[in-house]
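Remarks on the structure that follows.
Removed from the display is one protein chain of the complex; every other protein chain stays in position.
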Amino acid sequence: MLRFISHRLLQAFPVMFIIITGTFFMQRFVPGGPFTAEKAVTPEVLRNLNAYYHLDDPLWKQYRDYLWDLCPKAFHPSAFERGLDLKEAFGIDFRPSFKYPNRTVNEIIAEKLPVSLELGSYSLLIALALGLPLGVLAAIRRNTWIDYVCSAAAMTGICIPTFVLGPILVLVCAIHMGWFNASGWYGPIDRVLPCLTLGSVYAAYVARLARGGLLEVLNQDFIRTARAKGASEARVIFRHALRGGLLPVVSFLGPATAGILTGSFVIETIFQIPGLGREFVNSAFNRDYTLVLGTVILYAALIIGLNLVVDVVQVALNPKLKFE
Amino acid sequence: MPARRLLILTLSAGLALAGGCARHDGAAAAGPGGRPAQVLRFGNGSEPQDLDPQAVTGVPELNIIDSLFEGLVTGDPHDLHPVPGLAESWDISADGLVYTFHLRGGLRWSNGDPLTADDFVQSYKRILTPSLGSEYSYLLWFVAGAADYNAGRLSDFSKVGFEAVDDRTLRVSLRSPTPFLLKIIATHYSWDAVPVKVLARYGPLDHKDTGWTKPGRLVGSGPFMLKEWTPNQRITVVRNPFYWDAANVRLDAIEYYPTDNGPTEERMFRTGQLDVTSTLPLPKTDVYRRDHPGELQIEPYLGLYFYRCNVTRPPLNDKRVRRALALAIDRERLVKDVLRGDQMPAFAVSYPGDSGYTPEARLSGGVPEARRLLAEAGYPGGRGFPTIELLYNTSDNHRLIAEAIQAMWRTNLGVDIRLTNEEWKVYLDAQHTQNFQMQRAGWIADYLDPHVFLEIWETRNGNNDTLWSNPEYDRVLHLALNARSEAERYADYQRLDAILVDECPVIPIYYYTRVFAMNPRVAGWWPTLLDIHPWKYVYLR
Partner (left out) sequence: MNAELKPATAVEAQERGRSPWHDAWRRLRRNRLAVFGGIVVVTLLVLCVFGPIFSQSFRDQNLDLGSTPPSRAHWLGTDTLGRDLFSRILYGGRISMMVGITATLVALVIGVSYGAIAGFAGGKTDAVMMRIVDIMYALPFVIFVILLMVLFGRNIVLLFVAIGAVEWLTMARIVRGQAMSIKHMDYIEAARALGFSRRRIIFRHVIPNLMGPIIVYTTLTIPAVMLLEAFLSFLGLGVQPPMSSWGVLIKDGADNMEESWWLLVFPGTVFSLTLFSLNFLGDGLRDALDVRSSKD
């Protein structure tokens, strides 16, 4: 297994490199730039701005300089005690943001990532806590009323998009009942509505995939054997069926977790949460080159890491699989 | 049976989650216990890019900067006419070229440092420094030598028309008479002084990313100072004890909330998290009008909503076609049924009543005249009229208006247009490269003077984007700048408006209003055309 993991970590380098290069160049061919504004910028000012940000350098030179800034150049992990500053700790410099010139991308990520992580983790927990039981129940009681109820509940989560569920929850729980704030991220109570909204949608996916996966497994011979040997229903499910049945859920959760951890644009907009999800989309709309790259790199690191975890878990779940 | 148990467990977990929420006191959201007396909670639209007056361009930034900095002159809270600010008086030379400002005695920055005339000179040097790349530096180009310095053609700042005669006297020498200069200084932050000595501590003066605007570092001259800045969460400013008029400042603090989503902001207002919103979603206007009239604020706003035509692309190159399209829009219906915010239909470009100027020219004749013009141009009843494309940036409001106008043109003229929405930067790029046939646009005035709307259509103006060029128009515009009296200048402006109504390079649709919600407790707030409300007068009843 260690060899597998180290191989995958090695593979991460070329993957990251391609992602950074691809994003860097993709951005430059899109109309509009960081300084495109409604009131036309005079040619002199534009010249000055381009000079200041080195946007008038040849593109390969800008690329090379940016890559150099990104390279880890130091090793002071103690810096993490003072905050999530990658520049101080490892010399990784994401440079200042174009849209928010007084903040560097390092700072923006350091401020917002913890918020998104919190939002994402609780939502994920809710998704699993709601979705897994629903899906498992539906599978083991297939085509009974329990199945229909659980499947219907799951489908509701998919049919009601977050931009509908969120405002409805706010209207009912915050405005009419007065239990919560309408928006904001101040205290623990503000976590409830956003996480519930985000978690419900993912719960629906988890439930449906778990049901589907479990149904596949429940028809296998080894389940029949276990039952024939007299194992109790609970033992059959939890010790035998779940391992294989959860496979599609695990495969789905890899990239889904990366998405949920980096926040959700819609949830953060509805609930005014200062997370990273909005920056993913807004930085692209603002043509904020450095922030786009910063968020993309972060997301890529998460994807790579989580897919690795998923693959390891898959092998752990299925004894027939081997690390290849 | 495990199945039933699991189901019951799941359901009870869900109920516990829902029911276990403690009853929450919405009012305490912004602070502990009961609300402190004089703290205004202001919905401020999008997150400000920065708080450096020389590095920003937007309205959310303006609202905060106005609390942190004050200019030589400020605007009167009722109608924004220039009144003494940091300068207690000023003299204007007979030829209108030299302004001498006399600063008040004992002026201090919010860190206690003395504020002198030289601070102003150094600030202007910074904003005009080419490498800073300030986007509003052009508002200082009226000063002798400023444009050259800003373009890099002049490298000795002492040749630019700013001079600190002594600690309390600032002399500004203009390139040519600028009748609205004081209005600009009164309402626009580009003429505010920044604490250059403080800036220098954090990095080179011509760098925007030194981080000097962070809480604990930012030093200003206005009624408030920066206490907290949590990005995308809240910005708090508190009383500045060193402000020269601190005794008359009524609020203790202002909390700015970045609320870039209209519906969310309105919900925050309803639960009492905000005292003032930045906007009101369209569907809510009627609801507030009917149920909460005391909370609805509709204030005229100095801005024009129009459709820009690319006059080089047929059939828009024929002014009869443009006029026909302009006349066939039922503006009253648009305002009454679609916009519902008491906006004013626009039949000319200039804003009626802007500093005492009202355009006499007017698009008149309505639909019959429109049909006649279209037939004359060769498209009777709309037959043979090529499909033109109307671009607009993604927004529900723009879409509704465009759809309504599309239907009006179809019904009234038999003309079919294609609507295309574009993402903001793509839309702007199309605008600046003139890659469009017709495009939705808005122009908000930076200062209170009819010049603002009329200077754009000059041939060389970077914001023209219609490719329309009229030598007579350019000539009269220059005449106006050199007019000897306001009456003469306004007479010139009437001629300009007449040309615009005749040729219609742009189709004016309506003049903006600002529609938003405000807690009736907010006082010391008067509607002004620029939506600027000097913070020191505002208080909560």
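Going in written order, the chains are labelled A and B, and every chain counts its residues from 1.
Please note the rule applied: contacts are C-beta pairs under 8 Å (C-beta built on N, C-alpha and C of every residue); 3 or more make two chains touch, one makes a residue touch a chain.
What you see is a predicted model, and the numbers here were worked out from it, not measured in a lab.
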Contact with the hidden chain (one of B:106, B:152, B:204 or B:283):
B:283
Out of A:42, A:121 or A:251, which touches the unshown chain?
A:251
Residue among B:338, B:375 or B:498 touching the omitted chain:
B:338
Residue of B:421, B:434 or B:519 in touch with the missing chain, whole complex considered:
B:421
Go through subunit A and note every residue touching the omitted chain.
7, 11, 14-15, 18-19, 22-23, 26-27, 29-31, 143, 148, 151-152, 155-156, 158-161, 163-164, 167-168, 171, 205, 208-209, 211-213, 215-216, 219-220, 244, 247-248, 250-252, 254-256, 258, 280-281, 284-285, 292, 295-296, 299-300, 303-304, 307, 310, 314, 318, 320-321, 324
Against the hidden chain, subunit B presents residues 263, 281-284, 286-287, 333, 337-338, 394, 396, 399-400, 402-404, 406-407, 418-423, 426
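By definition in this document, only the chains that are shown with their structure count from here on.
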Between subunit A and subunit B, the Cα-mean centres are separated in Å by 37
In their shared complex, subunit A is touched by residues of subunit B numbered 2-3, 6-7, 9-10, 13-14, 17, 21-24, 26, 29, 47, 49-52, 55, 57, 130-135, 137-138, 150-152, 206-214, 230-233, 257-261, 263-264, 267-268, 270-271, 273, 423-426, 428-430, 432, 442, 462-463, 465
Which of the residues in subunit A come into contact with subunit B in the complex?
30-33, 35-45, 47-49, 51-52, 96, 99-104, 108, 111-112, 129-130, 133-134, 136-137, 140-141, 146, 150, 167, 170-171, 173-175, 178-186, 189, 192, 196, 233-234, 237, 269-274, 278, 285-287
